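Partial complex: the chains shown occupy the same locations as in the complete assembly.
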Amino acid sequence: MQGQAQQQAYDRGITIFSPDGRLYQVEYAREAVKRGTASIGVRTQDGVVLAVDKRVPSPLLEDSSVEKIHKADDHVGIASAGHVADARQLIDFARRQAQVNQLRYGKPIGVETLTKEVTDHIQQYTQVGGARPFGVALIVGGIDNGEPRLFETDPSGTPYEWKALAVGADRGDLQDYLEENYDEEADLDGGISLALDALASVNEGSLLPNEVGLATIDVETERFEQFERDRIESYLEENDLLGDEDEADESDE
Amino acid sequence: MQGQAQQQAYDRGITIFSPDGRLYQVEYAREAVKRGTASIGVRTQDGVVLAVDKRVPSPLLEDSSVEKIHKADDHVGIASAGHVADARQLIDFARRQAQVNQLRYGKPIGVETLTKEVTDHIQQYTQVGGARPFGVALIVGGIDNGEPRLFETDPSGTPYEWKALAVGADRGDLQDYLEENYDEEADLDGGISLALDALASVNEGSLLPNEVGLATIDVETERFEQFERDRIESYLEENDLLGDEDEADESDE
Amino acid sequence: MQGQAQQQAYDRGITIFSPDGRLYQVEYAREAVKRGTASIGVRTQDGVVLAVDKRVPSPLLEDSSVEKIHKADDHVGIASAGHVADARQLIDFARRQAQVNQLRYGKPIGVETLTKEVTDHIQQYTQVGGARPFGVALIVGGIDNGEPRLFETDPSGTPYEWKALAVGADRGDLQDYLEENYDEEADLDGGISLALDALASVNEGSLLPNEVGLATIDVETERFEQFERDRIESYLEENDLLGDEDEADESDE
């Protein structure tokens, strides 16, 4: 209804409301999230699975330096999608909050509490002038009192709790895939399969082990565990998703 | 009377007066409230009812994480509509004010006092530069000296006291429904029925238990109580408002 | 003389002078005052009368929550017109000044002194950047050393002393009515009659008790007293101004 000229007005200034009650800077930050490769979280009865697409633009780039899964605390992992440098700021913030909680109360921070401290921090950047919003979405997974929990933080600073979710590129297709295939009864391995299947579904059906990141937070151990390449490769093979690396290289040329 | 070009001028800057004495940023924040799903408050002789529409966009999203009813203090509940992250800021502010009051005066904060501290906080964001207004309306319900009280805070920072009110989407229709059907003599169950009937009236006559939030603050107990899904389902059944969940799922497809 | 384009220039920025020496933001704030319902103040030999139009947009809204008459100190009342949330800020400021005066000098603040502290506060918001002016006018009534005093504060921060005045909607007609009918010899009841007559004159000749606010500050008691609905109804009946509530409701439909 409103023309392009009017919309431009909201692009320039600080984060203010448009006549229809929207915050364009926040919506543009959401676009920054979509520009990032996909990240997936799946909650199972036995724990939480984090899986990410981390394709690297050059064979000389170390896969490990494309940080998309981070340990926030012993019992909490975070996957991100969007503006990488912004993600690092929020991860650091989350880690400091976890440490402060441990120091102050002598026990690990709750996953929900941690998520909400992060979203409150994000919200400030959408209301108070002098800074732009964070161009990143986080998937926060962990164990609260023996219960697996899975949260999302979006650029507006809203926390959501999910059974399974995707953020970043192809979110629409991935979320559809998760909705169709999610099984409340699945164990951790089932969750891993679902996450990898979903990622493969938007990658012509196969994945390369170095282009995937995988981590779990197990209800038993209450420990965040990031998977090595070999273990990822086994999972891909088990799920019949292992791509042909040479083929991929050729197609790059 | 004023053309679109002129109106644009007020969209860009900080919150300033237009030639006809309006604060456009505040009015746009009201549009942000309308973009949120509806929340209803009903005051009865026996206490206050808070009811909210919390339809979730995905079956994988945890209904419980769509926070629209919050406990502000033992005797005060708050329902919100509009920008979710902004609502969280105001709820946190309200909780801190309640705690400070308890610490300072050794007794619970009054519902009216609490509401006005929140609206004064909101007003600051409409007058002093460097920030945008809050894009949220709150319904504050509680018990003051044995009396049920029901307040609204709007984005301008004005407090209103109501017998029954709706904020958010469909406010017009909902408020009409409440005005036509409000009964000063009703008890808490009557208030719950009115609130659910109103919500159903803009949802083709039926509601799903997971898409509704319900809470009361009872004059007897002076305690905020949020209802579980089962209890909501019973109420919907009693009031002949229970929708068919499968049908809803189908219509989504 | 100046075209619309030029005028726009002054709308956008902070409060600065226009080429003809006007402060547009202050003038627009005056428009915000006119958007509010009317408030009236009448000074009589026996005290000051404050009367306000407080029609509520919904029968479910508590009349009492439409705050237009406020107690600033035991001997000072303030009626407001304009942006409600701004009024609350100024009332709070006035109350703090009254308390500070009591603490510092051990006696109640003078009505004139209080008014001027408020107007100095208002002026700051019209000269120093980073905030907008207050969109509200106040009528400050009280007793100074046994003398009734009646002041106005306007959005520029100018104090005026009046025998009788109106602010807000219909100011022009109301002020004309007051000028024609003001009687220097009137007692408090005469002042109340004048104020109600004036309000009725712009409301088709009658008023509903719940749509009127009334308060006095009596020279005898030196106490601010806000009237209950029953007493207002008696006054309306006495002055043959009592409207028909049902009719009003019908006309709403």
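In this document, chain identifiers A, B and C correspond to the written order of the chains, with residue numbering beginning at 1 in each.
In this section, a residue touches a chain if its C-beta (ideal position, glycine included) is under 8 Å from a C-beta of that chain, and two chains touch if they have at least 3 such contacts.
Worth saying up front: this structure is predicted, and the values here are computed from it rather than measured.
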Total copies in the complex, given 3 are shown here: how many? 7
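Operating definition for what follows: only the chains that are shown with their structure count from here on.
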What is the shortest path, in steps, from chain A to chain C when you may only step between chains that touch? 2
Rigid-body rotation angle, chain C and chain B, from Cα fit (steps of 5°): 50
If I list every residue number at the interface of chain A and chain B, are over half of them used by both copies, so same, or under half, so different? different
Kindly work out which chain lies most centrally, taking the average of its C-alpha atoms as its position. B
From the mean C-alpha coordinate of chain A to that of chain B, what's the distance rounded to whole Å? 31
At least two partner chains per residue is the criterion; list those residues in chain A. none
Name, in rising order, each residue of chain A that touches chain B in their complex. 6, 9-10, 12-23, 116, 119-120, 122-123, 126-130, 151, 156-165, 175, 178-179, 182
Which residues, counting only chain C, touch chain B once they are in their complex? 4, 7-8, 11-13, 24-25, 28-35, 58-62, 64-67, 83-86, 88-89, 92, 125, 129-135
